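== chain A ==
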Amino acid sequence: MNFPINSSPHVLPITSVPIIMRHVLYALIPSTIVYVWYFGFGIFINMLIASIAALISEAIMLRIRNRPIKPSLADGSAIVTAILIAFSIPPLAPWWLPVLGASSAIVLAKHLYGGIGANIFNPAMVGYAILLLSFPVQMTHWIPPQIENLGFQNIDLWSTVLYSVTGSLPSNLNLDAITQATPLDIVKGGLKNGISINELRSGPLFSQLGGYGWEWINIFTAFGGVYLLYKGIIRWHIPVSLLTSITIFAALFYLYDPNQNLSPSFHLLSGATVLGAFFIATDPVSAAATNQGRLIYGASIGALTYAIRTWGGYPDGLAFAVLLMNLMVPLIDRFTTPKIYGQQQ
Partner candidate 1 sequence: MLKYPLFQSFYGGVHLESHKNTSNHKQIARDFLPSRLIIPMNQQFGSDAIPSVKVGQLIQKGEVIGKPAEKNTTAVHASCSGRVGAIEKHPVPTAGKVSTSTCVIIETNDENNIAAQKPPLFKNHLDKLTAINHAGIVGLGGAAFPTAEKLNRKSSHCEMLILNGAECEPYISCDDLLMQEHATEVLRGALAMMEIVGAELTVVVIEKDKPKAIEAISNAIETIGSKCIRLTDIPTMYPTGGERQLVEALTGKEVPSGKYPIDVGCICQNVGTAYALDCFFQLGEPLINRIVTVTGQGVKNPQNVAVPIGAPIVELIKFCGGYDGEVSQLILGGNMMGYTVDTDQLPVTKSTNCIITTKKATTPKPFEIWPCIRCGECIPVCPVRLLPQQILKAYENKNFEELGKLGLSECIECGCCDVVCPSHIPLVENFRKAKHLRMQEIKSSELSNAAQKRYELKTQRLSSQHANTEKLHADLKESIKESSKNDMIKAAVERSKKRRDKK
Partner candidate 2 sequence: MATATVIFAGIAIVLAILLIVSSHYLSTTENEVIDKIESLLPRIQCAQCGYPGCRPYAAAIVTDKADINLCPPGGNETVRRLAKFLGSDFSPVTKYSTTANLNEIAFISEELCIGCNLCLRACPVDAIVGTHQSMHTVISDHCTGCRLCIPPCPVDCISLVSRNA
């Protein structure tokens, strides 16, 4: 009898890249549901368009780079990138916005650096940053929560689709009338004009904890994150250090002057904080490698996010914080190499 020769260990693998990506997608389900509850079905349209665009650009790039197409398309990483981009653009958006975001993420941030595993920057955040810098108007006009008693005009699914495809709304709706800035945006603009936090937060877009609706989206995103932790897909180091550092900074400044600085709960529960902590900063490819390094990485993102939100030019700084820290990863990795067993140092 002749048996094949294989290299040890002789074990069936316990996980795989597609399994990881699939769990990430599952974990995003709760927050998607809440998102739809508050902002309508627009995000579904964006997710669909972004995913298609991501898959097509992935296939084209793999073809150009002469790599096998099927395994890389099937690993699901392109879809995760697309879904994260859909989360970060307004629910009411023209179709080319998600297309541009997803394809630039895949082409520029992923494949030009050598494909999965070799990208320095988080692709989703590169896509988002490109959109934000190129189309600030479209990217910062969100529809208000689609809840009847809030006093805003609501738009239905059909109008959303129509707007996405044609860029125009039915005649009874006016774009400027139905869109608002995000809560973080409003606070930023308001503080500049000398309005105090208390006054700002009495507006209809705000609730007890943060932006109206946003707090629940963030909380449900955290549920998804806990699922990932439970499944062992991500390790606790990045989310915990990121959230802790944001909380600490926010708390310090809030204690110093509650009228000029947002409360920690507002920082935690608005914008992309939780999504960033569990889903974006934990992207393995562009994060630090060792546990110690990840603590530093997460904490620095938290601090930078707070700094950009408070003193920078953009309402939400998470994307830029992540991209900046991506640059620092090689350095962090270098200084957090564990001491090898039995070697004195």
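Convention: a contact is a pair of C-beta atoms (placed from the backbone, for glycine too) under 8 Å apart; a residue touches a chain by one contact, two chains touch by 3 or more; residues count from 1.
On how the list was made: all candidates are chains of the complex that A comes from, given by their letters.
Model, not experiment: these values are computed from the prediction.
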Quick check: counting C-beta contacts as defined, which of 1 or 2 touches chain A in this complex? 1
Chain A to candidate 1 touching residues, read off their complex: 1-17, 19-20, 71-72, 75, 77, 115-118, 235, 284-291, 294, 333, 337-344
